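Missing here is one protein chain; the remaining ones are kept as they sit in the complex.
Moving on, here comes chain A:
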């Protein structure tokens, strides 16, 4: 029997920790679910890796309605980490994700460092799981504390998770801080293999007729092209301060957007909100990066990452 090989293009592959990806494009946590609908619309097997929606130890019901609200070139969301919890995830989701044969990165979150540790311990035993992304930055929980708003808390969680597993650990940071590089450095020192930048920006919208917040949770996280310039600047800042790879995201709507993040210093990129409007976005980006590399005679992603030149 002839084995079908995926079309490899060596120039596109990237390494994130122990994870070798065929190309630098992944889905952003919480914006893609492998289901009967997306199966038909998105050829997910072409992606470099998949990041799951954030899971927690126990099931979470999520926030009251409305949970989303459109803004200029953006989306506010306050989903509140609705998920079925670790056990159901392991039983129901892992088997179907495994069949995709691309690296699975599981996003986890908890109210305490101990919860992160327990989650990581459970995932460490599963060979289907290639990596763990620590959502240190979810702004929607009533518990006001965001780990990634504090360098010590970030260090503590990453350290505890590191003790549990040799798998690739990605620290996903919130942009709602004064100095994002300081937090990123602290994650690096604690043993993180990569940094994901950025999660959503705190925001809100008001219905002036009712004088009410438009979101049930009052505030939410802003994503989409409205945040892209700020996300890009943060990737650039952090890339100068850490040695571990960065996964860049925030408002990517095209191949050009993705390439900007890579030039600014990202080793890989993730698409989120943009894929709601164009489910084929990730595939288009893979194609565009490939074209860009060959048109500019660039031999590999390493050459492109962080290749920002000074203005002539």
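Rule of thumb we're sticking to: a contact is a pair of C-beta atoms (placed from the backbone, for glycine too) under 8 Å apart; a residue touches a chain by one contact, two chains touch by 3 or more; residues count from 1.
The definition used in the following text is that contacts and distances are computed from a predicted model.
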- Note on the structure: Among "Dihydroorotate dehydrogenase B (NAD(+)), electron transfer subunit", "Metallophosphoesterase", "ABC transporter ATP-binding protein" or "Phosphate transport system permease protein", the omitted chain is listed in UniProt as "Dihydroorotate dehydrogenase B (NAD(+)), electron transfer subunit"
- Task: Check each of A:46, A:68, A:150 or A:181 against the chain that is not shown and name the one that touches it.
- Result: A:68
- Item | chain A residues touching the omitted chain (full complex) | 30-33, 35, 37-38, 40-41, 53, 61-62, 65-75, 77, 79, 82, 224-225, 253, 273, 275-277, 279-280
